[in-house]
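The other protein chains are all here in position, but one chain of the complex has been omitted.
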Amino acid sequence: MKLGELAQRIGCELEGDPALEVTGLGPIDEAGPEEVTFVANERYVARARSTRAAAVIAAPGIVVAGAALRTADPYRAFVRALRLFHTPYRPAPGIHPTAAISPSARIGERAAVGAYAVIGERVSIGADARIDPHVVIYPDVTIGDRFVAHAGVVVREGVRIGNDVRLQPGAVIGGDGFGYLPGEKGGAEAIPQTGTVVLEDEVEVGAHSTIDRAAVGATRIRRGAKIDNLVMIAHGCDVGEFTFLAAQVGISGSTRIGAGAQLGGQVGAAGHLTIGAGARIGAKSGVGNDVAAGATVASGIPAIDVRRYRRVIAVFSKLPELLQRIRRIEKQLK
Amino acid sequence: MKLGELAQRIGCELEGDPALEVTGLGPIDEAGPEEVTFVANERYVARARSTRAAAVIAAPGIVVAGAALRTADPYRAFVRALRLFHTPYRPAPGIHPTAAISPSARIGERAAVGAYAVIGERVSIGADARIDPHVVIYPDVTIGDRFVAHAGVVVREGVRIGNDVRLQPGAVIGGDGFGYLPGEKGGAEAIPQTGTVVLEDEVEVGAHSTIDRAAVGATRIRRGAKIDNLVMIAHGCDVGEFTFLAAQVGISGSTRIGAGAQLGGQVGAAGHLTIGAGARIGAKSGVGNDVAAGATVASGIPAIDVRRYRRVIAVFSKLPELLQRIRRIEKQLK
Partner (left out) sequence: MKLGELAQRIGCELEGDPALEVTGLGPIDEAGPEEVTFVANERYVARARSTRAAAVIAAPGIVVAGAALRTADPYRAFVRALRLFHTPYRPAPGIHPTAAISPSARIGERAAVGAYAVIGERVSIGADARIDPHVVIYPDVTIGDRFVAHAGVVVREGVRIGNDVRLQPGAVIGGDGFGYLPGEKGGAEAIPQTGTVVLEDEVEVGAHSTIDRAAVGATRIRRGAKIDNLVMIAHGCDVGEFTFLAAQVGISGSTRIGAGAQLGGQVGAAGHLTIGAGARIGAKSGVGNDVAAGATVASGIPAIDVRRYRRVIAVFSKLPELLQRIRRIEKQLK
């Protein structure tokens, strides 16, 4: 594609030769002389001057090697360019002969169902589904249109899924919640997890994340929530609209997360909490109390040099005694 | 079911109309006027007055809307009610024609084996097994009665499993332990993981948890241990009877956990440690030393407001200097 056409199609102003031919896109350190790259993060501004790329999508004022494609939102322009140059892999519609589909299941038009997929009794799936090889959908699941499930996804019985839901490889929806009572004859007795999971429209769930079914009622992931890999959502949680949960987050049972909240990687939240709408929880935080709507909280201690760390921790664990010494000094000075 | 009959069957004293018909159960905020709910957690006591439910299972003295089902243990009574109203999904006995079962495998009576399950050479499985679609059991595994394995479970070669074991979707039992020596020609050389995993009776393992085989001997999960989702148990660990490990816990190699210990979510333990019987480890703790039997330890820092957090951390990393300033003051005051 000529650079002039590209600039026009991604909404940028071109500083450079519009007739220059470019063939694709690349990261700033790796893009070749026929590729286009971008700079959106200030960490990479210096590299915009040394990149070998033919052109750099960048905000006005950033000095770049080669041609510049100017826009106030370089990241969005780059994403538009990705869509121009890249046709994602998509299996052709059709049902693989080895897919084990119950006669009572209903699957909408134009579905692509891969090898060895299993679709149980009374399952209902909307139009344009993409169900990759080795997906297992248990009985009585209902799913909307444009469903995408990659290999190894498991959807347990009775789960309800809206439109435009996308599940990365190995996501497990509707496993039994972790609930026990002390057994009447000793040991522990599993509490039947009779509820389900609801994934509303536009929910996306990352690879190997697990969303447990509720003991009663439903674990609910609301519209547009985006969940990264290896995340654990326990039984009875309610995850709000347009929330973002980064990788390895863990949410204990019955906790509610308000709309638009964002949780960083490896955050853990105790059960029966309310995290307010729009809250932002820093990576690695341990959330042990309710969080107010709009609050920004943090807790993961940034890693520091190990020698200093040992000295710090030695004092840290003696903090109560330190406070007493200060009190004694203050008394003496009075 | 009539409320009077329900009260009798779940062991509650009824305050209300015994002829009232109820159709099921629901969470306190969602139960409809023909449903029964419960209140066991003090956080929800206030909601017992506003619920639309026909009846509330509650301890004596809790004020409730509608009828009351009184008991000292509302949670247990509610679980009994769950069992009355709910018949869990259970596949009918039978071997799916696509299951790939080695001729040398032996499977007990009344087994339900799902589509595309793979059962290897010389595997032995007891009576009443439920093996869902896409379970893979490698050769030479022995399994007791009433085994439940949901879709995507993998049990590697030679693992030994007792009675009444339940594995949620994607649990991996017996993957190779993570052990390397510096290679004799540089790099790293994998240590053969020649041992196995033993899951004793009544062990339950959550979705996508991984329990690695030992280098030599066995990684052992003892009777009645309950393990939540996305938990990692490394090679050579010994997890005691009736322990509870919450989601995303990680236990490094050769660590022993005593009977009845409880580990909160995202706890990590170093290798070669002993965590004593009955110990309780708070969520997110990093356990770097042995823990005495019966001890309660904690470590995950509760999330706090990010502005305060930044100020706190700035002082935190200067704690050794703070201590020196206090010492200097004390000296001056002497």
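By written order: A and B. Residues from 1 in each chain.
Convention: a contact is a pair of C-beta atoms (placed from the backbone, for glycine too) under 8 Å apart; a residue touches a chain by one contact, two chains touch by 3 or more.
Here the structure is a predicted model, which is why all the values come from computation and not from measurement.
Student: Pick from A:Ala65, A:Ala105, A:Ala190 or A:Leu322: which residue touches the chain that isn't shown?
Tutor: Within the whole complex, the residue contacting the unshown chain is A:Leu322.
Student: Which of these, B:Ala111, B:Ala234 or B:Ala261, touches the one chain of the complex that we don't see?
Tutor: Spelled out, the listed residue whose C-beta touches the missing chain is B:Ala234.
Student: In the full complex, which of A:Gly179, A:Gly206, A:Gly240 or A:Gly276 touches the chain missing from this view?
Tutor: A:Gly206
Student: Pick out the residues on chain B that sit against the missing chain.
Tutor: 100, 116, 118, 134, 136, 138-140, 152, 154, 156-158, 170, 172, 175-176, 178, 180-181, 187-192, 194, 208, 210, 212, 214-217, 230, 232, 234, 236, 248, 250, 252, 266, 268, 270, 272, 280-282, 285-289, 291, 295-299, 301-302, 304, 308, 311-312, 314-316, 322, 325-326, 329, 332-333
Student: In the complete complex, which positions of chain A touch the hidden chain?
Tutor: Residues 25-27, 30, 41, 43, 75-76, 79, 82-83, 85-86, 88-89, 96, 98, 114-116, 132-134, 150-152, 166, 168-170, 202, 204, 206-208, 223-224, 226, 228-230, 242, 244, 246-248, 265-266, 283-284, 300-307, 309-310, 313, 316-317, 319-320, 322-323, 326, 329-330, 333 of chain A touch the chain absent from view.
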